[in-house]
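Dropping a structure here in structure tokens format, bear with me for questions.
The complex is shown incomplete by one protein chain, all other protein chains being positioned as in the whole.
Chain naming follows the written order as A, B and C, and within any one chain the residues start at number 1.
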Amino acid sequence: MSYFSDIYKGIKTLLTGMSVTGKYFLTSRKGAITQQYPDNRDTLKMFERFRGEVVMPHDENNEHQCTGCQKCELACPNGSIEIIWDRGIDEATGKKKKFIDRHIYHLGLCTMCGLCIEACPTDAIVWAQNYENSTYDRTQLTKVLNRPGSKVKAGIED
Amino acid sequence: MNISLNITETIQEWLMSMMPEGVASIAAMVTVALIYLIIFAVAGLYLVLLERRVAAWFQLRIGPNRVGPLGLLQTMADALKLVSKELTGTIKADKFLYNLAPYFVIVSSLMALAVFPFTKEFQAFDINIGIFFLIAISSIGVIGILLGGWSSNNKFALIGAMRSGVQTISYELSVGLSLLTMIVITGSLQLSEIVEVQKQGWLILQGHVPAIIAFMVYMIAGTAETNRAPFDMVEAESELGAGFHTEYSGMKFAYFFLAEFINMFIIAAIATTVFFGAWLSPFGITESLPWLGVFWFLGKTLILVFLMMWFRWTFPRLRVDQLLTLEWKYLLPINLINILIMAIIVWLNLTIKF
Amino acid sequence: MTNEALQKLINDWIPDLEFSEEESQFLNITVKPENLHQLMSDLKSNKETSFDYLFCLSGVDWQPELGVVYHLESTTHRHIIVVKVKTTDRENPVLDTVCDIWRTAEFHEREVFDFFGIKFNNHPNLKRLFLTDEWEGFPLRKDYEDEINMVIK
Partner (left out) sequence: METTLIKSNFKSEEYFINMGPQHPATHGVLRLLLTIDGEIIKKVEPDLGYIHRSIEKMCERDSYQQIVHLTDRMDYLSSHINNEAVCLTVENALQLDIPDRVKVIRTILGELTRIASHTLWWGVMGMDVGALTTYFYGFRDREMINDIFEETCGARLTMNYNIPGGLMFDIHPNFVQRTKDFIKHFKTKLPEYDTLLTGNVIFQKRMKGVGILSKEDAISFGASGPVGRGSGYSCDVRKHHPYSAYDKVTFNEALKTEGDTFARYQVRIQEMWESMAIIEQLIDNIPEGDVQVATNAVIKLPKGEFYQKVETARGELGVYIISTGTKNPYRVKFRSPGFSNLSLLNHIAVGGKIGDLVASMATLDLVIPDIDR
């Protein structure tokens, strides 16, 4: 007798399984979970904390906040950041001061761990939310974060 | 409206007005074959598209929607891509059998299409052993699969092919017996007569309980015979990679792929013919317009095709020994008893006729 | 069982055991290589200790010694012990296998062999696990050098 009850139970479980997929079949037009990338580029917005790449914000006077303390370079686990720095005379105080020549960031090496941004004492580098980082040429992944001719904002001390 | 869909005779008569009789007969056969080939190659492609859309809707996705309006040209583009692809193969393959296998599969599935009565007249070949012919033809395809798996010189392909052999040989039995159950009612193997009998009610209603059991057995065995999930032992991508067609690429792979979908159509079409009255409309509502039979036939077939897709996207795959257990311990005994019951019902005249 | 009780119990089994609780949260036993297998099987089979769960087996290069650290736990008594074994032979270090006592050791010992070059007697299938068979050297040793693949900061 268990032979027939097995068949009955088996068919019943199969039908309950089909009811789940059947329900989604009928409602799927509303509930598609996939995204139509890249058509939805305009509406696709990353969260504000999203780790896209490291950038150095500049204000309208082309000034950034990096003092060249190299804490980010030390914090980076895989050498994605290189700082080329120099010493010069600070115009305001007339003292000798360290400033950055180039803040080089290798996006290709970066693992987006966020340790450099944690380490930065002056909030000179932050995360950008862009997510399309692929390029056709690997050299384009090496970026200089400070813009040409930029200088450190007055009042930022290390 | 008087559209003649009796294509074989129409074409033959038209050709006979131009050339001698013998030549015309051969030319008519070739023409009809070509028409069928083109129609069903395209239909097969759209079945692939249908499967992909249906799967997407089951899986909360959108499905192909980029190529052409609503993605309608997607499979055409895929086919073009496959045609232009390089035909790769293994060095130590048995070249002759390796190249032969895909044609075996596709030809055997296209052959079966000839006998279906899409309407009263739209039937290329009304052979008097129709059902027998269908069963015979549909079991040739497995030879192609066996050849492909054997000659590929790949162990995954070989395991897939052997599984396919085991599976098709077993399930062939259930397909045949469940159709035989219905033959008890009709008393004829000829498809046009089977349809004629159903003017008194579709066979699934005429034969009531045993007919429904036979239909369920047929659908299970039919799904197994097309090697589709949950019986896709042959491919079983999580076990064997791609199974018997691991080493095939380009158009040869496309033949296997297309054959799977045409086979699915055939299984559904047989069920439509035998259980659901082929081109007959429900309650005879379109009896005055016989060409609408195509619509009814395809409609019923597609519903059954959808059912098979629903199976595929819901159920897990069986293991190879469970597959055989299901056939030999469940389907076969049920089927044999079912034939007996059907015979008694027909003998005592307990069938329901309208 | 507390660490003191364990120490008292085990101390009688085998001579020359060194016990230590400094610089570690567990009781540490240092054992001579020749007594290793005996101690381990006793630790597992004794009803009072019954260390049946070897949850970590790590090779360590102590310079100059090479050695293996076994972390053992008892699933019945829930006490933990650490067994250390060291050998000074860097060219051909050989220890006894414990994979007949805990089967998990089979893979862990292969890993140690792969990275430290410590051979295990009676191991059923001692060959490289992660690296290719033709790899030269043992990467996790402190004196391993590979100028191409290693980035040194």
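Following the convention adopted for this analysis, contacts are C-beta pairs under 8 Å (C-beta built on N, C-alpha and C of every residue); 3 or more make two chains touch, one makes a residue touch a chain.
The shown structure was predicted, so the numbers you read here are calculated from the model rather than taken from an experiment.
**Q** Please provide the labels of all shown chains that the missing chain touches.
**A** Touch partners of the hidden chain, whole complex considered, are A, B, C.
**Q** Of the residues listed, B:11, B:45, B:79 or B:240, which one is in contact with the missing chain?
**A** Final answer for the missing-chain contact: B:240.
**Q** Taking the entire complex into account, which one of C:23, C:91, C:134 or C:147 touches the absent chain?
**A** Per the contact definition at the top, the residue touching the missing chain is C:23.
**Q** Would you mind spotting which of B:78, B:232 or B:260 touches the chain that isn't drawn?
**A** The missing chain is touched by B:232.
**Q** Contact with the hidden chain only, please: which chain C residues?
**A** 22-26, 28, 52-56, 58, 60-61, 69, 71, 75, 78, 82, 102-104, 106-108, 111, 115, 129-132, 139-140, 150, 152-153
**Q** Which residue numbers on chain B touch the omitted chain?
**A** Within chain B, the residues that touch the unshown chain are 55, 58-61, 155-156, 159, 229-230, 232, 236-241, 313-322, 325.
**Q** Contacts of chain A with the missing chain: which residues?
**A** Within chain A, the residues that touch the unshown chain are 9-10, 13-14, 16-17, 19-21, 24, 33, 46-47, 49-51, 71, 75, 77, 111-115, 118-119, 127.
Everything below uses one rule, namely that only the chains that are shown with their structure count from here on.
**Q** Measuring from the mean C-alpha position of chain A to the mean C-alpha position of chain C, what distance in angstrom results?
**A** Going by mean C-alpha positions, chain A sits 42 Å from chain C.
**Q** Taking each chain's centre as the mean of its CA atoms, how far is chain A from chain B in angstrom?
**A** So the centroids are 52 Å from each other.
**Q** Between chain B and chain C, tell me the centre distance in angstrom, where each centre is the average of that chain's C-alpha atoms.
**A** Once rounded, the distance between the two centres reads 63 Å.
**Q** Touching at least two other chains at once: which residues of chain A meet that condition?
**A** none
**Q** Residue numbers of chain A touching chain B in their complex, please.
**A** It is residues 7, 14, 17-18, 20-22, 24-25, 28-29, 31-34, 36 of chain A that touch chain B.
**Q** Give the list of chain B residues in touch with chain A in this complex.
**A** 54, 56-62, 310-311, 313-315, 330
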